[in-house]
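First the structure, which I've put down as structure tokens, then a few questions once you've had a look.
For this view, one protein chain was removed and the others were kept in their places.
The block that comes next holds chain A.
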Amino acid sequence: MSATVTDNNTTSELAALLDKQLVATAVDAALRKEAAIAFRTAGLPAAKAEEYRFTPVTRILEKQFTLSQPTPAGQASRINDYTLAGLEADTLVFINGVFSPADSSIQKTTDLTILPLQEALVSHTALVLKHLGQYADTAADAFTAWNTAAWTNGLFVHVPDNKIIERPIILYHLHDTSEGQVVTATRNLIVVGRNAEVTILEKYDSAGASPSFSNQVTEAVVAENAGLNLYSIQHDAGQRHQVGMTRIQQANYSRVNTFTFTLNGKLVRNNLQLVLDGEGIESHMYGLYLLTGDTLADNHTVVDHRKPNSFSNELYKGVMDGNARGVFNGKIYVRPQAQKTNAFQANRNILLSPTATVNTKPQLEIWADDVKCSHGCTSGQLDEEALFYLRARGIDKLSAQAMMLYAFAGEVLTNVKNPVVKEYLDNLISQRLHKNF
């Protein structure tokens, strides 16, 4: 390993902390212990590690966080500022990584199981242990190992076979740093049975001026002919750093739509991995990032086509202003037996300032010979001629720019099917575009 001395220090400090936190009597003690070892072995990514080349998470942890410092409780009263009004949903609120039953509301139903993961570990032990840690790879990613060893809570959803769940499930993750630095590790497990369907939305917000860091892992298993819609709205204040891993395992004829909206924050790293382990699968991955100030948003996606006749489509779009930095890395694997695969990927970026940057890299590895794959990355400025055209009709410069950016974002937004979610995002994004970006 090419880790520097300081990296090693942060790694060993954190590894020691993970070891100390292990509880021998925990239901998942074995899994956690293994993960703590995996973390120590892998170590936090070194400064030059390829997977984190543009995203200096290790340095930030080292410089801005005292990892041994406990995370304060946070103010539950703040949560109302961040919720989606008018959306009929089951909600789970996590404040500084701790489940807040008083702010959450889960309808009683026999249609499905929605529980904080810690509770599920006790009440649905066999089902949870069958899936927990089986998909997100602790050996491949130190943050996943850290999370597996140290997660505090999160969502457990089990949708039994043939149940179509119309009512979305929303997770609010609030970081309140008004009483000091916050570091959290949350974990979700989503199990969708055959022919079942569910929509889950996670929203990330933060308050307070101290730095915060969250490490979140979601594992989802989507059985045959089932559907999962997964939304992530990252709308943080200045000092939030987050590293997330979402790993989705898809069986035959399953359908998955993921939406990742990154609208703010200091540093956001999203790992999204879809394993298409079946035939006739359809997967759509949509992303939109609107960045300003010195925000860094890094989307690393993987689509792994393992069987024939599946379809994946990926569309990520970004607008960067100020000193903002965007990173996109899209891996597509088409395994030897995955003939007749259709895999499409596009990443489009607009840079509004000369100091904004984007690094975009498609990575296609295709072993099958009868496939249709395409990818395209673009980055550029707003079309000056189009701006002039709009202004020549009497529209002021800011509105003209907002109109064009809105149209640019629209290609992603139009795929959001839930009308309340769509309207919420629509408002959030147009307000943002009509302000000074």
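We adopt the following convention: a residue touches a chain if its C-beta (ideal position, glycine included) is under 8 Å from a C-beta of that chain, and two chains touch if they have at least 3 such contacts; residues count from 1.
Just so it is clear, contacts and distances are computed from a predicted model.
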Completion exercise
Its UniProt record identifies the chain omitted here, from "NADP-reducing hydrogenase subunit HndC", "Nitrite reductase (NADH) small subunit", "ABC transporter substrate-binding protein" or "Fe-S cluster assembly ATPase SufC", as "Fe-S cluster assembly ATPase SufC"
Practice task
Have a look at A:47, A:140, A:346 or A:386 and name the one touching the chain we're not showing.
Solution key: A:386
Handout entry: Among A:139, A:209 or A:407, residue touching the chain not depicted
Key = A:407
Practice task
By the contact definition given up top, give the residues of chain A that touch the hidden chain.
Solution key: 383-386, 388-397, 399-400, 403-404, 406-408, 410-411
